[in-house]
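Removed: one protein chain of the complex. Kept in place: all other protein chains.
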Amino acid sequence: MLRPRTVRLWGLLLALFAFGAAAAGDLPRVRSGIEYASGNIRSMQADDFANPGMLWVTRGEKLWNTPDGSSGKSCAGCHRDAASSMKGVATHYPLKDRGTGRLLNLEARINHCRETRQGAEPYRYETDELLGLTAYVAHQSRGMPLQVRVNDDNRMHYERGKAIYYRRQGQMNLACTHCHERNAGRRLLSETISEGHGNAYPIYRLEWQSAGSLQRRLRSCYFGVRAGLPEFGSEELLDLEFFLAQRAAGLKVETPGVRR
Amino acid sequence: MQWMAGLWALAAGAARAQPDVANDLRPLIAELTGGAAVNPGRVRVETPRLADNGHSVPMKLVVESPMTAADHVLSITLLSPRNPRPLMARFVLGPRAGRAEILTRVRLNGTQAVLAIVQLSDGTFWSGSAEVEVTESACLDAG
Partner (left out) sequence: MVARVQVPSGAARGEVIAVRIAIQHPMETGFRYDLRGNRVSKNVINNLVCRYNGTEIFRAEMGSGIAANPSLQFYTVAAESGELQFEWVDDRGVRGEERVQLTVRG
């Protein structure tokens, strides 16, 4: 015969268990690429010294404080200390710029600032300068969850990005979803397929022997299925980035990430 | 806006693994040691058993040595039986090191056993090696 207090305790435990089970079942499980990576990659990313991406963050910090363009101003000239002014900024990108109505990722925002505020030439994708500044700015949001929200203003970009994500393409006639949703966690030859999120970008990729942007990685995926590569900075890649950012909502910024 | 990717600058590595190379390391070792015998032992080569990518494989070299003025490591040389250039690196230490341990990252052109040759202050040579499995990228990344 159980005592009333024991019955109440068991009842409480049962209720907690039921609630926990229901909650876990309801939440979609979104995992960063680092969780699919080997122990060596994880330790390389976790150690700021071993992480080669930090070399670009260091470069970005130098550039941040270097005057440029006809204005003779540096980023710091307006934005002061990046650690405070840029904190949380990357979590909102890509976003639709109210002024120009353009969808901007971080790279486009940096170049927009260079052109309109500094009177400087935009940096090309994959240059050390653009990678450095993008990595430096995104790095200030490291550890913070991505929070790109879809609203009436930007919904068309989300829908277009989503259509691209689910569209079969290339000689192999595959869509992003076929690897990164249906087969995430499974092996492709010796490698484990991740969910394909962009929360760690710019990353240092061992295969590239360099840091690189999310757009570089996306273009590689197009190549992977033998599709034609969209241009850097194209609408297609920006829309796809926007969809991906929404898909990765809640994942923490890891910049600079390390991937194989 | 059309962005020129700067692909020329990227110099996308179209060359994959080099043609299969099997280096005969014996002449190179003889040159390093001046013909002296090389004893297996004293040096540990620590690497992952399976490399994430042959472009960058972490490697730790540890030599058992008191690292005193009288008894220390002079140098550690890394040799590859399978890279296009068998001599990978040479590290020069000395008694001021305190500990004969080096960490770095190497390039490996396929599965192989990397060889470390250590020269001690007493004139002896020692060797150690570690086998690393290197696979190709599953989804070919043209850059």
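Think of it as A and B in the order they're written, each chain with its own count starting at 1.
Going forward, contacts are C-beta pairs under 8 Å (C-beta built on N, C-alpha and C of every residue); 3 or more make two chains touch, one makes a residue touch a chain.
What you see is a predicted model, and the numbers here were worked out from it, not measured in a lab.
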Selected residue (touches chain absent from view) among A:Val30, A:Leu55, A:Met144 or A:Leu229: A:Leu55
Residues in subunit B touching the chain absent from view: 7-8, 10-15, 18, 55-57, 78, 80, 83-85, 87-94, 96-107
Residue ranges of subunit A at the interface with the undisplayed chain: 49-50, 52, 54-56, 58-59, 62, 128, 204, 209-210
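Methods note: only the chains that are shown with their structure count from here on.
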Distance from the mean Cα position of subunit B to that of subunit A, given in whole angstrom: 34
Subunit A contact footprint on subunit B (complex, rising order): 1-6, 9-10, 13, 48, 50, 52-53, 55-56, 58, 135-143
Subunit B-facing residues of subunit A, complex: 37-38, 40-41, 44, 50, 124-127, 188-191, 205-209, 216, 220-221, 223-224, 231-234, 260
